[in-house]
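Input: one structure, supplied below.
What you see is the complex with one protein chain gone and the rest in place.
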Amino acid sequence: MVKVAIIGASGYTGAESIEILLRHSKAELVYLSALPEECGNVADVFGRFKGRCSLEIEPLDFDKLADLADVALCCLPHKVSMGFVPKMLDAGLKVVDFSADYRLKDVNVYEKFYSVKHIDTANLARAAFGLPELFRDEIVGADLVANPGCFPTGAVLAIAPLLKEGLVEPDIIVNAVTGASGAGKNPSVKFHYPNMNENIFAYGIGTHRHMPEMEQIMSDVAGTAVKVLFQPHAGPFDCGILSTVYCQPTGRITDEQLSKLYGDFYAGEPFVQMCKTSPNVKDVAGTNYCHVFAATVKGMVVCFSAIDNLVKGASGQAIQNMNIVFGLDETLGLK
Amino acid sequence: MVKVAIIGASGYTGAESIEILLRHSKAELVYLSALPEECGNVADVFGRFKGRCSLEIEPLDFDKLADLADVALCCLPHKVSMGFVPKMLDAGLKVVDFSADYRLKDVNVYEKFYSVKHIDTANLARAAFGLPELFRDEIVGADLVANPGCFPTGAVLAIAPLLKEGLVEPDIIVNAVTGASGAGKNPSVKFHYPNMNENIFAYGIGTHRHMPEMEQIMSDVAGTAVKVLFQPHAGPFDCGILSTVYCQPTGRITDEQLSKLYGDFYAGEPFVQMCKTSPNVKDVAGTNYCHVFAATVKGMVVCFSAIDNLVKGASGQAIQNMNIVFGLDETLGLK
Amino acid sequence: MVKVAIIGASGYTGAESIEILLRHSKAELVYLSALPEECGNVADVFGRFKGRCSLEIEPLDFDKLADLADVALCCLPHKVSMGFVPKMLDAGLKVVDFSADYRLKDVNVYEKFYSVKHIDTANLARAAFGLPELFRDEIVGADLVANPGCFPTGAVLAIAPLLKEGLVEPDIIVNAVTGASGAGKNPSVKFHYPNMNENIFAYGIGTHRHMPEMEQIMSDVAGTAVKVLFQPHAGPFDCGILSTVYCQPTGRITDEQLSKLYGDFYAGEPFVQMCKTSPNVKDVAGTNYCHVFAATVKGMVVCFSAIDNLVKGASGQAIQNMNIVFGLDETLGLK
Partner (left out) sequence: MVKVAIIGASGYTGAESIEILLRHSKAELVYLSALPEECGNVADVFGRFKGRCSLEIEPLDFDKLADLADVALCCLPHKVSMGFVPKMLDAGLKVVDFSADYRLKDVNVYEKFYSVKHIDTANLARAAFGLPELFRDEIVGADLVANPGCFPTGAVLAIAPLLKEGLVEPDIIVNAVTGASGAGKNPSVKFHYPNMNENIFAYGIGTHRHMPEMEQIMSDVAGTAVKVLFQPHAGPFDCGILSTVYCQPTGRITDEQLSKLYGDFYAGEPFVQMCKTSPNVKDVAGTNYCHVFAATVKGMVVCFSAIDNLVKGASGQAIQNMNIVFGLDETLGLK
């Protein structure tokens, strides 16, 4: 059994990770930590775990962590994570990090978008980017995996086959709508129920931090610099991201060719499934699946994907990565 | 034109009052006030008023208020209101007060449930209780109207005909479900979208402050002491209260008799309408209407009502009261 | 491996059963059937199963069923079920039946509420009532289990400790709110999104078929005839039932005594958990858990429970029953 700790267990990605690990036949939750004011029995912090998990969420104790766990799912916020990850690695733990701290390979881009100096560039350089469908080889055996952002996961999986084959211009528009859990657990004006309910709005116009992350991954996939205009929206539902990606084909392409291209590209991928028309976020909610579809419209190609932002967009993908790192069946806990 | 001020205009009942007054042909908004940190142009505070209202919400200036307005809709919180209402009355304003401060005639009950000493018992004694369908005569010409709580409005209208005619035992169970706007504008854990969405829960078990208010009004209507067990719940919708009231008839009663009783009792009431089966909160959302229905089940009578908690349960009823106080058509702004 | 067939697999309870069985370590889905017009690959009928299950839903073929399966989860509608169950039993299958056909022991009550003659009274007499927390001994080894209705499951678990100990009068009011999935998969006016959204309403006033079912079980538990006034409501959420049960204690009882009573009664029950205040339906959504709480209010006792109507209220409980029938760990597939 792989012994798993969750650092930052009191938030939504922590809870979703617990949910998945409770069903995992070859991994075991051994340690949960959070800020002191968010500690307590996990069943008190999240009522849904009554009778299902009786672990305490405790203030972080590095010795205990190192003593108990083989791997840490690090659900700390951006900027905070890189202060803790090096110590975990030094203690011999594998780490799957949920923050952005190890995703952006270009430190300048990171420092510009996150307005902070990067303090762990050594580990940044060796972190694997945890999108298994594209970078599985690098994840196998990695000590540190940077788990991708939720929006980049959805957008990249929607368009990867086209970029990989060089079939579209490297100038992409990503329009996405996320459910409200994407904003996290802390109450706020925008996500107060009477404001978010019966509402939908755009945010992060021109400034969302997942934009450079998309550009990095898409450029990697395409083998050329890709420019991304990413526009997120928040909608009145709990979980899920629907991505609608607009791109210009470099040559003529038919719907049949698209269908074959995607079918071939994702053949054998357990968690990416093709649809015959637009995916529904409801079909992937609560699962680690990504549903994709692409079609030609008015000379362009429109690609769609649906994921659960907390599962394939965070905790599910992290455990998929953990499974790969430890040489387990990639789908354990996730099917 | 009646000149209207709203004190505490930055909350949901303030906004709903503005919405209604914008359509009122014989009343005019002249002054809006709120706590300094919640001030600003009304169209910035509530985006829905862009192009529709350009008033500023200002910190309260009593001289300006007294100078400009004939009547104040006082949307201040419980306990705060009674510190301001006497000054407004002294300045010659009529006041419709949204708080509980002038509702409970028994000071001891008030002080027990609100944990504060009542500091304006003189005005408490002379305040009219603003449920027009039952106490219209007292409202006409009153200087101070205590606008009822949202739950008491729904529950009392559901059962008043039976109590008035002494047809049920004075021992009532009120089960109600309110939309999330009932909890107000400030973000909180319970009403954070990912918590309230897809959820329903009971609250205020045995302690809700609307329980003694219901007992007072129902006892007034029945002419005898009525005991009320009131259990509120919060559900995943913005506006509305569905009340389900259980009571024991004193003698045999049929559905036909119930139908006639309610029809007669509410004949001529513009805002109470009878249904042929359970009312829908959606049918009354955004309106000042109360839909009612009663039926016999297993030897008991079950009464239903639906109102919009912010309209008939607050701002709409306040303006209905204001119309009555000023001798206007009771329905102005509300049909 | 227990080999499981689902008869009537194209509806919501069929889908939920598939979902659970995909995670079951000692049971295997072998056969799915439905009406011819609802057949097809399960991943086409329910998009959420893409990549997770590739079975075909087929028109019912008894020989194939008998050949492949050890047990049938029979998700057929009321009245239809009793036409098929005898044949399945004759073919040597164990059956967990989701319909009401084998729940009501008094044929007269069944025939009155379901307006049809019962055609399988022999099996009715020997069917175990599948509420494991109360009737586990009868379920062990049973050939036919009548899976309880969703509302009775929630209501009975909320009040059983009080009834069992004779601590309340046998005159109970059950007020419940169900999510919209309770109405099934077929589109209808009431559950059309723009009607159900932002709405809540009562239905089945005085006529709901779960009323006599509650009376039967509660009477069994209490050892005396219990009268139940049951009033269901439908609210704007997918899954879950919140039951609020009102009853009159026979003597003095305190909150502490209630807490101890429930704690003792449900000690060791894996799927019933006690709360410290009102349960939230969101905490049990997607799980087989029932959260309960009871409190004294104004001389009465108010009991609350939350379940997922499709899991503990249907498919989860059916698989819990199946596990018991086959001598498996009762929680397999469900934790």
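Things worth noting here:
Going by the order they are written in, the chains are A, B and C; count residues from 1 in each one.
As a working rule, contacts are C-beta pairs under 8 Å (C-beta built on N, C-alpha and C of every residue); 3 or more make two chains touch, one makes a residue touch a chain.
Quick caveat: nothing in here was measured; it's all calculated off a predicted structure.
Checked against the hidden chain, the listed residues C:Y110, C:F129 or C:F237 yield one contact partner: C:F237.
In the complete assembly, the contact with the undisplayed chain comes from C:F191, out of C:F135, C:F191, C:F230 or C:Y246. Within the complete assembly, C:A180 is the residue of C:A9, C:A142 or C:A180 that touches the hidden chain.
Only one residue from A:G206, A:G251 or A:G268 touches the chain missing from this view: A:G206.
The hidden chain makes contact, of the residues A:L124, A:V281 or A:I307, with A:V281.
Interface note: of A:S99, A:T244, A:T287 or A:Q317, the residue touching the hidden chain in the full complex is A:T244.
Although one chain is not displayed, subunit A still touches it through residues 173, 175, 177, 179, 195, 197-203, 205-206, 211, 227-229, 231, 233, 235-240, 242, 244, 246, 277-282, 285, 295-298, 300, 302, 304, 306.
Residues touching the missing chain, restricted to subunit C, are 12, 180-181, 185-189, 191-194, 196-198, 236-238 (touch as defined at the top).
Taking the complete complex into account, residues 22-23, 25, 46-48, 50-52, 198, 270-271, 273, 275, 279-280, 282-284, 286-287, 289, 291, 335 of subunit B touch the chain not shown.
The rule is simple: only the chains that are shown with their structure count from here on.
Common partners of subunit B and subunit C, by the touch rule above, are A.
Relative to the centroid of every protein C-alpha atom shown, the closest chain centre, again from C-alpha atoms, is found for C. Rounded to whole angstrom, the centroid-to-centroid distance between subunit B and subunit C, based on C-alpha atoms, equals 39 Å. Rounded to whole angstrom, the centroid-to-centroid distance between subunit A and subunit C, based on C-alpha atoms, equals 36 Å. Residue positions 179, 197-198, 236-238 of subunit B each touch two or more of the other chains.
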